[in-house]
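Heads up, one of the protein chains got dropped from this complex, but the rest are sitting where they should.
Naming follows writing order (A and B), and every chain is counted from residue 1.
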Amino acid sequence: MSKQLGENYYRKLLELQQLEFALVELTLYLDTHPNDLQALQQFNQLAQQRQQCATQFEMEYGPLMQFGHSFSKYPWQWVETPWPWQV
Amino acid sequence: MNATKQTRDWYPFVGPFDPCPPKYVKTYVVPPNQFIPFQPMNLPQFPLADALRLGTLWPALFSPYESKCRPGEAQKG
């Protein structure tokens, strides 16, 4: 089964990648700066934004994570294409 | 962005019997992490879209690099 991925898919994915990248950067930074309250607040705020963004993405394009960290519609969506290297 | 120059040049000795055409200047990269012993708090940040594109959230850590391969110059695959 080969479904077409629209422009919307790539835009939503990019938005998620942008949020998650900032979270990666802040994570590594906080690992060596555990007392930076402002960075911590930014981290928590972005984590909340990421959650909303990821939920929206998953509603449209299926689960991002397995083992119960994402929900699935019927039938089981995890095994569906595309995988990350295919897009 | 980072005002400091991120490359250094050196001038290798050129011998009279080296068959390849000599390079008079050689260059290497000195990225900004070499000048920051411990990142200070509250450094200015890139907007999130730029941060992803450039690979860091902080302009102070950004190091540009351009390919030495000009368009169309690469060997055919």
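Criterion: a contact is a pair of C-beta atoms (placed from the backbone, for glycine too) under 8 Å apart; a residue touches a chain by one contact, two chains touch by 3 or more.
Assume contacts and distances are computed from a predicted model.
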item: Name of the absent chain as recorded in UniProt (options "Pyruvate ferredoxin oxidoreductase gamma subunit", "ABC-2 type transport system ATP-binding protein", "Carbohydrate ABC transporter permease" or "Spore coat protein JC"); value: "Spore coat protein JC"
item: Option from A:6, A:34 or A:75 whose C-beta touches the chain left out; value: A:34
item: Those residues of chain A which, in the complete complex, touch the missing chain; value: 10, 13-14, 16-17, 20-21, 24-25, 27-29, 31-35, 62-67, 69, 78, 83-85
item: For chain B, the residues touching the chain missing from this view; value: 29, 31-33, 36-41, 52-56, 61-63, 65, 67-77
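By definition in this document, only the chains that are shown with their structure count from here on.
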item: Touching residues on chain A, where the partner in the complex is chain B; value: 14, 17-19, 21-22, 25-26, 29, 32-33, 36, 38-39
item: Complex contact set, residues of chain B against chain A; value: 38-39, 41-42, 48-49, 51-52, 56-58
